[in-house]
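Every protein chain except one is present and positioned as in the full complex.
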Amino acid sequence: MSERSVFLRVAQRGSSFLSLVKKLWQHPKGRVGLILVGFLVLVAVLAPVLAPYDPYDVTQRAEKGLRPSLQHPLGTTITTGQDIFSMLIYGSRVSLMIGISTGVVLAFLGALMGVMAGYIGGFVDNLIMRIVDVLLVIPTLPLIIVLTNFLGRSYFVIVLVFVLFGWTGLARIIRSLVLVLKNSNYVKAAELAGASRWYVMTKHILPGTSHLIIMNTTLTCAGIMVAEAGLSFLGLGDPTAISWGKMLAEAQGGGALLFGAWWWILAPGAGIFLAVFSFMRIGIVMEEVFNPRMKASSSIYKLFKHLNNTYLEEVFRSMEDEECPESSQEPDYLDASHAEGPP
Amino acid sequence: MKRSYVIKRILYAVFIFFVVLTLNFFIPRLGVRDPAERYYPPRGAMSDIEYEIIKQFTREQYGFDVSTFQQYIRYVQGLMRLDLGTSLQPGSPKVTTLIGQRLPWTLVLSVSTLLISLIIGLLFGTLAAWKRGRWQDTMLLNASTISIALPSFFIALMLSFYLGFELELFPAYTNPNMVAQFDWSWKAIQVVLNNAALPIMSMTLGGIVGYSQTTRNSVIAVTNEDFVITARAKGLSHTTVLYKHVLRNAMLPLATSIGMSISGLIGGAIIIERVFNWQGMGTLFLEANSTNDYPLMMGIMLFLSAFAILANLVTELFYVILDPRVTVGDRR
Partner (left out) sequence: MTDPMLEVRNLKVAFPCAGGVIRAVEGIDLITKKAECVALVGESGCGKSVTALSIMKLLRTPPSVSRIDKLQLDGRDLARLTDREMERVRGRDMAMIFQDAMTALNPVMTVGKQIDEVYRRHTRLSRKDARQQTVSALELVGVPEASSRANSYPHELSGGMRQRVLIALAFACMPKLIIADEPTTSLDVTIQAQVLDVLKSMQQDHDVSALLITHDLSVVVNMADTVYVMYSGKIVETAAVQGLFLEPRHPYTQGLLASVPRLSDDKQAFVQIPDTVPHPMRKPSGCYFHPRCSRSSIPCPQRMPRLEPLENGRQVRCWHPLHQEREM
C-alpha cells in the first residue's frame, strides 16, 4: 500500500517552519514562489508608500478615462478618474489579507476537525463526516449571495462562509492521515503510558500532520484568492474597498471593452494571477519536497536519451568477469527495438 | 449485498435533503424576528401603525401568520407537491415555472462545457501520461497551475474583449432577444451557438486542464500496478492493455471527479452568465437577489442543493457499477 507509506514518510519528517522555508529556497521553482509571495506581501503592506495616488481620496481623482502615461502608468478609470496603477497596488491588500487570514483559520479548523474525527473516531467521527456531507451539497456561491443579502455586503460574510464551508477538504485529508498515524508505534506507546487523548492529539498526532497542513493551506489560500476575486466581481464584497475582482467588474461595467481600455482589465487580472500563481507554486514545490515520487521527472527521461553514453557502458563492462575472453558475438540490446510506451 | 448498499445510499441522500431543506427554511429567518419585516422592510416616512398593518397584511399573504412549526409543515408539504414557492415578480409566477424557463439555457452552457472538457481532457491526459516526463507532460503541469491562477471570468473578459469587441467574431454580450425569438429553427439554433461560443470557451479552458491532470495522474498510477504487467505478460496487444486494463481502472477516480463537476454544474456558471449576460439560472438568481425576491432566491437554492444531492447519489451508484469492490462498505 504505497499510499500508506507516503503518509508515514510525510509524518515522520521533523517539523520546523524555518527548515521548510530553507528547503523551498533551495529548490529553483520554490525560490521563485517565495520571492513572488514576499514581493506581494511587501506591496500590500507598503501600499500607501508605493502608490502614487490614494484611490480612496476623492480629491486625488484625475480626468476620467485617461490612457496610460507617465503620470498614470495604467491610465485612469473611465467611471471615476481614479489612477488604475494605485488601485492595482491597493487591491493587493484585500486579496492577500482575505486569502491568508482565511487560509490560516481554515488550517486550524480543518486540522482540528480532521484530527478529532480521525483520532476519537466513533460518534464524533460520524457526526463530523455527516456535517461534511451536508456542507458539500450546499452550493457556496448562491449561499454567499443570499447571506450578503440578509447580513449585508461585507468581507466578513464572505470570510464567514469560506470558513464555515472550507474546512471540509482539509479535514478529510487530515482524517485519513490520522487514521494511519493512530496505529503507529509511538502513538500506541504514548497511549499505553497513560497519556490523555488531548495530549496525544496535540503532542503526537498534530506534529505528524503539520507538513500536510502547511502544504494544503498554501493551496487553499490560492483557491480562496480566486474565489474572493469572483465574489468581488459580483459585487458581494465591501462596496467601499478596492479589490482586483471589483476592478474587473468596474472595468466591464464602465465600458473598458467598448473603449478598448484593455489595460484596465489586464492589470487586475495579472494581479490575481500573480498572487494565486505564487502561492500555488510554493504549494506544488512543497508537495515535491515531501513526496519526491510524484515529480513529473523529466530528468530521468533525459538520462535515458543518452542510452549508450559512456558511463553506462562502463558500468556494464565492469559487470563482466575478469580475464574472460570477450564474447565474440555483438551483445544484443534487449531494448533496441521496442515500442515506447508508459513506463 | 449490493442492493442494501444502494438502499442505504438513497435513504442517506433523502436524510441529507431534509437537513438542507430545514436549513433552507431557517436561513431567511436569520437576523429578523419577524419574517414579514424581511419581505417588507420599513420604508421612509411610515408611521408605526401603518407599518404594523402592512406587516400583518404581508404575513397573511405569505403565510407567516401561523406558528413557525406550522409554516415548516406547510413548506414541506409544498415541496412534496414539487412547489418551491411563488416569486415576488409581477404576475406571481411560480418559482418552478421560472426555473423551468431558465434552466435549459444554463444547461446548454454547462453540458456543452462538461462534454467538451471531458473528451479533450481525457485525450490530453492520456497523452501526458503516455509521454510521462517529456514536454507534453511538463506542459500539462504548467498549464494546470496557470489555469487555476487565471479565473474563468477573467478569461471570459479577455475573450469578450478580444474576440468579441476587437475581432467581432462572436457577440460579447448575449443577444437579449435570443430567448424570446427561439423557435427551434436552424437559424435560431445558429444564433444560440454564436452567442454561446464565448461563454463555453471561457469555461472549457479550465475544465480541460482539470480533467487532463486528473486523467494523467490516474493513468500513471494504474500503469504502475501489477496487473498491468500481468496483462502484458499474457501477451495482450498494447491497445488491449491500454483500454481494457489501464483505462478501465483509471476511469474510477475520474468518475468521482465528474460527479463533483456535475453537482456544481448549474451554480458554477453564475459568474460567466453575468459576464455575458446570458439568461440562465445564474442571472435569474442574481436578478432575484437584486430585487430581494426571497421566495425565488430560496427556491433556487433548494433546487441547486437538491440537484447536487441527486448528482452525488447518481455518481455513487454509478461507481458501484464501475467498481465491483464497493459493497456494503461505508466511506471509501
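Per-chain residue numbering starts at 1, and chain names A and B are given in the order in which the chains are listed.
Criterion: a residue touches a chain if its C-beta (ideal position, glycine included) is under 8 Å from a C-beta of that chain, and two chains touch if they have at least 3 such contacts.
If you're wondering where the values come from, they're calculated on a predicted model, not measured in any experiment.
Engineer: Any idea which of B:133, B:164 or B:280 touches the chain not displayed?
Structural biologist: B:133
Engineer: Among B:70, B:97, B:142 or B:237, which one is in touch with the chain left out?
Structural biologist: Hidden-chain contact among the options goes to B:237.
Engineer: Residues on subunit A that touch the omitted chain in the whole complex?
Structural biologist: 299-301, 303-304, 307, 311-312, 315-316, 319-324, 327, 329, 331-341, 343
Engineer: At which residues does subunit B meet the chain that is not included here?
Structural biologist: 133, 225-227, 229-238, 240, 244-245, 248-249, 252, 322-325
Rule of thumb we're sticking to: only the chains that are shown with their structure count from here on.
Engineer: Mind checking the centre-to-centre distance between subunit A and subunit B? Centres are C-alpha means, answer in whole Å.
Structural biologist: 24
Engineer: What residues of subunit A sit close enough to touch subunit B in their complex?
Structural biologist: Checking each residue of subunit A against subunit B gives 129, 133-134, 136-139, 141-143, 145-147, 149-151, 222-223, 226, 229-230, 233-234, 248, 251-252, 256-258, 260, 262, 265-266, 269, 272-274, 276-277, 280-281, 284, 296-298, 300-301, 339, 341-343.
Engineer: Along subunit B, where are the residues that touch subunit A in the complex?
Structural biologist: It is residues 12, 16, 19-20, 23, 27-28, 30-32, 38, 129-130, 132-135, 137-138, 141, 145-146, 148-151, 153-154, 157-158, 160-161, 164-166, 172, 219-220, 223, 238, 246, 263-264, 267-268, 270-271, 274-275, 285-286, 289, 292, 297-298, 300-301, 304-305, 308-309, 312, 331 of subunit B that touch subunit A.
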